[in-house]
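Every protein chain of the complex appears in place save one, which is left out.
So, subunit A:
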Amino acid sequence: MNTTSRIWRITGLLSAVSTVILVLGFLYAVKDIVQPAQGEEQAHLSQEFTSNYPPQGNNYDVAAIGDSLAKGTGDDTGAGFAKRTVELINNNSNESKLINNLGINGLTTAKLIPLLDEEGVQYSLRQAGIIILSIGGNDLFDGNSVVNGGDLPTELDLEAAVKKAGENLSKVVEKLHQINPHARLVYVSLYNPFTEIEGMRDIGNKAVSSWNLIAMEVMDLYEGSLIVPTYDLYMNNSARYLSSDHFHPNGDSYQLIADRIIQGLAIPHK
């Protein structure tokens, strides 16, 4: 009888206490969801977070930002030129890692500008010694629509697109430079993915070359920046170097682009 009494007393007491706590928690939760407490603003960003640059000396860490090319779409290994570049630097017996691949499929210059205001994006870019940018392709061509037989853009359309995106590009590059003035900025220039398509070959080539000229002018304003040409790769070889979507590069050509990035950066051998 003694033990049953004890069991009863302990369980009874424990369950009563738990029930009271749980009911309080329940009421508190309901109140908090239905009438959210206007919580005091949390401390916004520690100092260390906003102004933290890693030592710049031999910083070969890579951040990639921009469109699907930066992301590596079309590369069956998923690596893209960002990871491939990191691998190449490491093979050259220098230390490098991929900070972040911030490429987003379908990104245009106009959408990239607000992205650069995000604090997480800025944080990543600040960690990098090399920033690889790829943008502009989606401003000029709607790849899906061209490949799938949609309406082709006219020469005038393309000219207008180049002009508008060019203005955005100079803002983007200026911002990137503001965010991280120490990093080396690499711009992967455009190619014409539609050399096989009648009616896109000539006007496409023209638009791409005038775009690349604009990009070069913009990048030339900043010391240590680099333009990587890709135009020639797909001129006569699009079947070999484009992936199955006839728009993005395949693994092989991402590797070629990464090779070119390394060549251009002139990273010393150890």
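What we mean here is this: contacts are C-beta pairs under 8 Å (C-beta built on N, C-alpha and C of every residue); 3 or more make two chains touch, one makes a residue touch a chain; residues count from 1.
We adopt the following convention: contacts and distances are computed from a predicted model.
Q: Out of "ABC-2 type transport system permease protein", "Aspartyl/glutamyl-tRNA(Asn/Gln) amidotransferase subunit C", "Energy-coupling factor ABC transporter ATP-binding protein" or "Phosphoribosylformylglycinamidine synthase subunit PurQ", which one is the UniProt protein name for the chain not included here?
A: "ABC-2 type transport system permease protein"
Q: Check each of A:Leu27, A:Ala160 or A:Leu221 against the chain that is not shown and name the one that touches it.
A: Looking across A:Leu27, A:Ala160 or A:Leu221, the contact with the absent chain belongs to A:Leu27.
Q: Using the touch definition up top, pick the residue from A:Ile99, A:Ala183, A:Ala207 or A:Ile261 that touches the left-out chain.
A: A:Ile99
Q: Out of A:Glu119, A:Glu167 or A:Asp220, point to the residue that touches the absent chain in the complete complex.
A: Here the residue in touch with the unshown chain is A:Glu119.
Q: Give me the subunit A residues in contact with the hidden chain, please.
A: The missing chain touches subunit A at positions 4, 7-8, 11-12, 14-16, 18-19, 21-30, 32-34, 36-39, 42-46, 49, 71, 99-106, 118-121, 123-124, 127.
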